[in-house]
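Every protein chain but one is kept in place in this view of the complex.
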Amino acid sequence: MTSNMIAREPAIGRRTLLKVGSAGAAALLFAPIIARAASDMGGALSPDASIYPKKAFAQTSESAALKIMYGADATASDKIQLDAPDIAENGAVVPVTVSTDMPNVTSISLLALDNPYTMAASYKLTADAIPNIASRLKLAKTTKVVAIVEAGGKLYSTSKPVKVTLGGCG
Amino acid sequence: MANQILARATVSGGVTTVQALVKHPMDSGFVKDKAGKIIPPHYIEVIEFALNGKVVLTGFWGPAVSRNPYSKFMFKGGKSGDTISIAWVDNLGKKAGTEVKIA
Amino acid sequence: MKRLYLAGFAALVLPGLAAAATPTKASAEHAIAAAEAKIKLSAAHDNQWPSTLAALKSAKAAEKKSDFATAETEAKRAEMLAGLSLQQAVSQKKLWKNAVVH
Partner (left out) sequence: MIKRDFVIGAVIAAVALAAMPIAHAGAKPDPAADQKAFQAYFKSRFPSLPLADYVDGPYNFSKSERDQWKQIMDFPPYQFSLDTGKQMFETKFPNGKSYADCLPNGGIGIAQNYPMFDEKTGQVVTLAGAVNQCRVDNGLKPLKLTKEPMADLVAYMTYTSRGKPIDVKVPDSPKALAAYEHGKEYFYTRRGQLNFSCASCHVQEAGKHLRGDVLAPALGITASFPVYRSKWGNTGTLVRRFVGCNEQVRSVPDKPDSANYRDLAYFLTYMSDGLPIAGPGARP
């Protein structure tokens, strides 16, 4: 396989992070990267737990979860970009990004079909929100990840298989 | 507790990008501890992101969202100095939130 | 490799067969003491295997339940495993140098 392949690319990770230079950079780097919490509570925001669609998150099939969440089934679409790795480096942290150019997107959901519960995350977008959301998911095993986009009152979907291998050594 | 949420918001070309890392175990309820006892489910259910107090994105999360969850999203509008608020509530009714200024 | 495998198998099984005589409390205790001595030695050589300690543990547990046959078999297994790890450590005292990058 690709065992001994050297994956080379210019300017990445550490180097990009370090571009600021070395002298006294640490303190400089630290401050702007993280804007520390000004207050412990998010101002006036206080999310209401009762709006949580608990039932939709307790389903074990795609169609059941979608029925409860949206009252409909999704049709496949090539207008949705679902960015997820072919092979997860660790099933506990799998970066997944969903984006689309469709207009009037009101909701985006992420499903992992072979997880104990299908629905992983769901987002409600207001008119100003751009349909481009990145998240990190737990995948119990190799599974198809499905992205659902609700646009103009209709449901669209795309999917991608993600292989989850045994983690542990390293 | 301090530092429950680390966030950063930047604006460019009229589009604001928000990134946030939330400190939370996100226990699924399927994992056992070292003594073989099930760790009870403990995860964020609702998270809200707002610009100057007005919600722009609401996230509903299940136990399949990774520990210490990361989110990144974008929205139109917002300018340097505006306030982004982020707040969550979990399945045990605990809440936390933070505010950052758009850089 | 196959021959080595068989040798390993023989090393494992033969002591077990020999012990099959008539295990008593005394013989079980004796076997446990012998295992503990070997384990001490391999610990002194910084090379203990978890399986060795697990075998000793189950030997002691069996002895407590007056299951002397199991106690003796498990103790002998612990002793043998400790012996192997000791052998490994002793041989590595010289062998490690062959692996050095130079």
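Going by the order they are written in, the chains are A, B and C; count residues from 1 in each one.
Assume a contact is a pair of C-beta atoms (placed from the backbone, for glycine too) under 8 Å apart; a residue touches a chain by one contact, two chains touch by 3 or more.
Bear in mind the structure is a predicted one, so any value in this text is a computation, not a measurement.
As for the chain not pictured, it touches chain A at residues 1-9, 12-14, 17-18, 22, 25-27, 29-30, 33-34, 36, 85-90, 92-95, 97, 134, 136, 165-170.
By the touch rule set out above, chain B reaches the unshown chain at residues 2-3, 6, 8, 19-21, 23, 25, 67-68, 70, 72.
Listed for chain C, the residues touching the missing chain in the whole complex are 1, 4-5, 7-9, 11-12, 46-51, 53, 81, 84-85, 87-89, 91-92, 94-102.
Basically, only the chains that are shown with their structure count from here on.
Note on connectivity: the fewest steps through touching chains from chain A to chain B is 1.
Put simply, the C-alpha centre of chain A and that of chain B have 12 angstrom between them.
Chain centres here are Cα means. That of chain A falls 51 Å from that of chain C. Counting partner chains per residue, chain B shows two or more touched chains at no residue at all. On the side of chain B, the complex with chain A involves touching residues 1-9, 15, 26, 28, 30, 45-48, 50-51, 53, 55-67, 69-77, 83, 85-89, 91, 93, 95-101, 103.
By the touch rule above, chain A contacts chain B in their complex via residues 32-49, 51-54, 56-57, 92-94, 97, 112, 115-117, 119-126, 128-130, 132-140.
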